[in-house]
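Working notes, beginning with the structure itself.
With one protein chain held back, the other chains of the complex are shown just where they sit.
Residue numbering begins at 1 within each chain, and the chains themselves are lettered A, B, C and D in the order written.
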Amino acid sequence: MPEHEIVGAEELKDTSDHDKIAIETSGAVGEVLLEVDHVTLRFGGVVALNDVNFDIRRGEILGLIGPNGAGKTTCFNAMTGVYTPTEGTIRFKDQEIAGTKPHRINHLGIARTFQNIRLFPEMSALENVMVGCDARHKTSVLGVLFRAYRVRPSEGELPKSGIRRSFAKVFGISRHTLEERAGRRRSMELLRFVGIADRAHEVARNLPYGYQRRLEIARALATEPELICLDEPAAGFNPAEKEDLMGLIRRIRDLGHTVLVIEHDMKLVLGVTDRIVVLEFGQKIAEGTPEEVARNPKVIAAYLGEPDDAA
Amino acid sequence: MDFDALINGLDRHTLDGITRGSIYALVALGYTMVYGVMKLINFAHSEVFMVGTWTVLGTYTVLGATAGMGVGMVIAATLLALLAAMLASAGTALAVERIAYRPLRKKGAPPLIFLITGIGCSLVLVETFGQVLRAFFGPPFGRVTVNIPSVIETKVVFTIPGIDLPVTNTRLLIIIGAIVMMIALDTFVNKSRLGRGVRAVAQDPDTASLMGVNQERVIMLVFVLGGAMAGVAALLFTIQYDITKFDIGFIIGIKAFTAAVLGGIGNLRGALVGGLLLGVVEVYASQIWDSSWTDVTAFIVLVLVLMFRPTGLLGESLGKARA
Amino acid sequence: MSQILDSYRGLQLGNRWDRAPKWFRTVALLLVVAFAFYLPFLNILPFAYIRTDLNPTGSDWASVLFLIVVYMIAAVGLNVVIGFAGLLDLGYVGFYALGAYSVALFGSPSSPVVQALQSRFDLSEEWAVPFVMCIPIAIAMSLTAGVILGAPTLRLRGDYLAIVTLGFGEIIRITARNLDNVTGGAAGITQVPVPPGPEIDGRSFFNTIDAERWYWLALVILILIVWLASRLEHSRVGRAWLAIREDEDAAAVMGVAGFKFKLWAFAIGASVGGLAGLLFGSKQQYVEPNAFMLNLSFLFVAMVVIGGSGNIVGVLVGAFLLTYLPERFRELQEWRPFAFGLALVLVMVLRPQGLVPSRRRAAEIEDRRHEAEEAAADA
Amino acid sequence: ACGTTDTGGGSDGGGGDDCTFKIGAMGALSGANASIVIPSVDGAELALDQWDNDECDVTLERFDTEGDPAKATPVATQIAGDESFIGVIGGAFSGETRATKSIYQDGGVPMISQSATATDLTQEDPVEVFHRLVPYDDYQGAAIAKYLTDEVGASKVFVVDNSEAYGEPLADRVEETLGDAMVQRDKTQVGQTDFAPTISKMESAKPDAIFYGGYIAEAAPLLKQIRDAGIDVPFVGGDGLYGADFGKAVGDAGEGAVVMCPCAPIEADSTFAADFEEAYGGAPGAYAAEGYDAMSVFLAALDDGARTREDVLAFVNDYQGEGLSKDIAFDDNGDVPAEQVSYWAYKNEGGTLTPEVEVKPES
Partner (left out) sequence: MKDAVLNYGKIQALHGITVEVNEGEVVSLIGANGAGKTSTMRALSGVRGLSAGSVVFNGEDVTKMRADQRLRKGLVLCPEGRGIFPGMTVTENLNMGAYTRKDKAAVDEDYDRVFGLFPRMEERKKQVAGTLSGGEQQMLAIGRALMSRPKLLMLDEPSMGLAPMLIQQIFDIITEISQQGTTILVVEQNAKQALSRSDRAYVLETGNIVKTGTGAELLDDPSVREAYLGVA
């Protein structure tokens, strides 16, 4: 693997241009984006989800909490196509997605991170994000091989040197090349957005823990999801890092994404979410604004415990 | 296609298939055990079997055993040959582990590399008997088929009443031998302390070592046990077929590996089920068509089984072998 | 041995190559290619010692070169499957056979298929599908076979895939052997067509004697294939394969259609294998089932792994050595397979990352080696 | 002239009046079937050793192909490209011969095969350079069938072949000639060890003789298992079993098995047998006489003054003379006339093949 183009110093500045990575959304804020409808999911005898109902509205930050083993991750898995619900349906933008293949669901506009980080460990941070960008690219395998689909480039895309420039003017540039460049640019932008651009070329395996968590978020954002699901993004963060993360989650929402977040850290959940859904033993036991949920006696009994223990 | 031939002699063909399959099953054990613990296809296992057959020949030669000895002598020679074959095969398996796999394990090499050293070892062993030993000792080593004296004379011991199916002593020995060894091994792995260690390493090597299981010893044990089973298979094979050859292991190895996958690689009982099923399928296929189509049929059956049960008939994992 | 390896490592060829200026790399590459074309005539001592026909029972140098390049093509194709997509294919010889059989079945006037066509459409006895048409047929046949094999089996986990593909290779060979009235059975098919070309000295351009012409043809095709394959490596397709190899589920959730990309890998590998087989069959002008034994599949895999799975240059080196050395040392005669086996074990134990590994793999293995060493607490 | 290009880098060109030549012998010199090839090459070498000619310096080069066509082609290209080779003895097997004869044709190298018997080699697409000292399988098959019906007196023959290029067509021919005298046909595979399915077919077919078309490696276990199953009818094989290893591999079970070969027995007290014994430490084995004859023909060409491949080829085409194995003359296809060939049944007695009876097929 040859090294990638060296990124210019200006690219490392931690200010990023939101316009370049904001996504286009196709609906009004507040309308229902995803609907979990009477979903039940069993593994053999284990009922991981039992008749769960809730919906996510465009533009909000929704928290999903509950004791360990309550079925939160399972719920994510059902939404992203890893598992198929035993009963019930899940609708995304009014389209049934239960049972659809994970990659198709991603193409529809849902992305996620994993509770136990699952990056591509031998790829650089940048490449990890580029895999995400690729999800939106159109060049086929044959297109990559023969590069016959050529596009007339805009002035900015033309190469600088003379011969190549006129060549590109006459024959155009293959769509693959353009997409590749655009993907690289966007990926860099995203790394900057989550604040880890300084180590873009390091393989993911060697990144510090906090960077890995944020890289996962960048990779998910790269697929331009309308809904992004974060599974315990703050796990293992210290209070200061958690504070940063809260800001990041808000900024993600500002880019136009809708956010669903699983988190055990109540401070973060209460601080950042608009609404919270609480699960216990696969069942929804409460739903409401953070204040409502925090006061809900059922939630306190099942999850929060005596106020002192909410760590 | 001749289904009549199959239906008419169904009992007979089933017996033939089980005999053939018993050998597959015993050899398959070696693949399955090593795979269960190390997630590795031991390509040299076919040669572990091959070495066993030569050891039987050697033992007979040293003892001067021939057909028509007294019953006592026959039993003694056979038992000695069994012991020798088990030892030699187990030793070969262990040597392969030491030379070709352990250094790679220490270097943390990816599985594909083990495959190549396995193939290399297999070639070295084959050539040892086909070329190296011949260069030093001359025949019977070399590339020709070698006759092994049939110490046990084939006789019909009884006829299954009702279907009138004669059963010979050698067949009986093979089938019973294979099943007894399988049960013994299965019991060992499920019940004994060391066996528990094997299953623990198969499930989670790190935690197993925290429980005081010596992983290296378990790996050695697995190779020794698999090798010994191949030794048993070698003796039974020579009793039934009376021959060996430098590359006798190649085809049997591939069949046994197929059997292991068919039953669910990593699963001991799967090896038995897969072996017997494969044997029976092959014999049936050679009745319906002829032997030139058996392998095609066997592989198609394998693909069909895997399409419906992607991890083989009985599923995976040595750890879950009890299921 | 390890000292040699160390000093080799010390040269840091790969890094130097990357740091060299672009013009230097272009010129060097052109020189290498030019030298490759010149190889059959290489006759200047001491370099001529690499020739395989120096001793009386050696084999024809240009023929050996041809075979090397054909195996290189096959290895580059298999590398797409094993090295890029991480799928273990032990039946690659099946595609190779299909390629060879396609050109024989459709291009040879003595093949049962052509004869059937002749009598069906009242064609002359000389008629057969022209060679140039056989190329797309061969590629299409092996590609279709790749898809047919891949579609139901690619969902299987790694080692299950290995045995299924192995079975596939055998099925192809046995079927070719058994279907006498389609494939000519065990006797095979003669009069396999050769590429068109001007007649020289009363012989067609591509004949059985002037092997260097075949070699050049194969070399051109090899260069083309290598060029295309390296395009794949550094693109979204290569990234997708890498992602699948590392974590298939995570890749799927990131929108990588795992199955589709694996199937593509299979199809591409298959058609390249078919192309190699076509060259082989056409040069031999004779195709028979025993030329496609299982061992050849293992040999292909060994080429990929020994050279350095995932790295095209490594794979080329692997294919070269494994084909060339046994031919160069024919005088070892019967000892060759033994030496070969020994070499496989030794090379892999000493250099598990392959002779010319991809840098990514090398780093991976290096790290794991450290870990493994440290994990051994008694070290 | 045979316009070979100058690819042979290390080889010094032959030709001219300077009489330094090489003759190639290609065949399975290693592997399971080597015992049916090596004696013939030894025979050829013996002929060369005994050759008495001051003018010429001829060497025999042995090329091991393992009987594999893919390995034989580079060998053939090498020989064809090296002008100092003026002839080839072989190929020993039909498969490799089929794969290489067009190469030799292009190079103009005369071939004389000591043992390749496949019919198509001369009958379907003959090439000018190819000659052989053995009859093709049509005759061999007919002779075997005749032996089975006339000598054995069988009327229900069970025919088995090994699904390979040599065994299958031979068995086809036997089947054709036997006609109604064949009860059933079965196929086995190379490398097979368990023949239970074939044997159960035999048990229900109740044949009074068995023919096997194939090589030693599978014949030995097959025959043993036939005997183990208590089937005691005569067992007959083709020339694929005509090697010293057959008796060794099959052991006691092979007692009385018959191997048919289109080759006459060599008298044990002949000078050839004695010379051979002295040179190679054993009685002349399979096709040793044919190998001797093949070499003798080439040497005769040199004696006659032939100095180029063209000359040698012309000489061989017109050759007429008495050989060890038979009177030699090649027809237009390169075959020896059928009446020149004698077919012999050899019986395995105590591990050695001893001539039993000559068989004359009616053509």
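The rule we apply is simple: a residue touches a chain if its C-beta (ideal position, glycine included) is under 8 Å from a C-beta of that chain, and two chains touch if they have at least 3 such contacts.
Quick caveat, the model's predicted, so the values are computed rather than measured.
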Quiz prompt | Contact partner of the left-out chain, one of B:8, B:66, B:169 or B:203 | solution = B:203
Exercise. Kindly state which of the options A:67, A:88, A:256 or A:290 is in contact with the chain not pictured.
Key: A:67
Quiz item: Which of A:140, A:206 or A:283 sits in contact with the chain that's absent?
Solution: A:206
Quiz item: Which residue among A:54, A:92, A:193 or A:303 touches the omitted chain?
Solution: A:303
Practice problem: Could you please point out the chain B residues that touch the chain left off the display? | Solution: 193, 196-197, 199-200, 203-204, 206-215, 317, 319-320, 322
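One rule holds for everything that comes next: only the chains that are shown with their structure count from here on.
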Quiz item: How big is the gap, in whole Å, between where the Cα atoms of chain A centre and where those of chain D centre?
Solution: 73
Quiz prompt | Rounded Å distance between chain C and chain D, as computed from the means of their C-alpha atoms | solution = 35
Quiz item: Approximately how many whole Å separate the CA-defined centres of chain A and chain C?
Solution: 41
Practice problem: Would you give the residues of chain C that are in contact with at least 2 other chains, written as numbers and ranges? | Solution: 177-178, 334, 364
Quiz item: Which chain B residues reach two or more other chains?
Solution: 292, 295
Quiz item: Each pair of chains that touch: what are they?
Solution: A-C, B-C, B-D, C-D
Quiz prompt | Of all residues in chain B, those that touch chain C in their complex | solution = 35, 39, 41, 99-100, 103-113, 115-117, 119-124, 126-128, 130-132, 254, 257-258, 261, 265, 292-293, 295-296, 298-300, 302-303, 306-307, 310-312
Quiz item: Tell me, which parts of chain D touch chain C in their complex?
Solution: 3-5, 7-11, 22, 30, 59, 61-64, 68-70, 73-78, 80-82, 95, 98-99, 102-103, 106-107, 118, 120, 124-125, 163-165, 168-169
Quiz prompt | Partner chain B, residues of chain D touching it in the complex | solution = 30-32, 34-35, 163, 186-189, 191-198, 200-201, 204, 216-217, 220-221, 224-225, 228, 245, 248-253
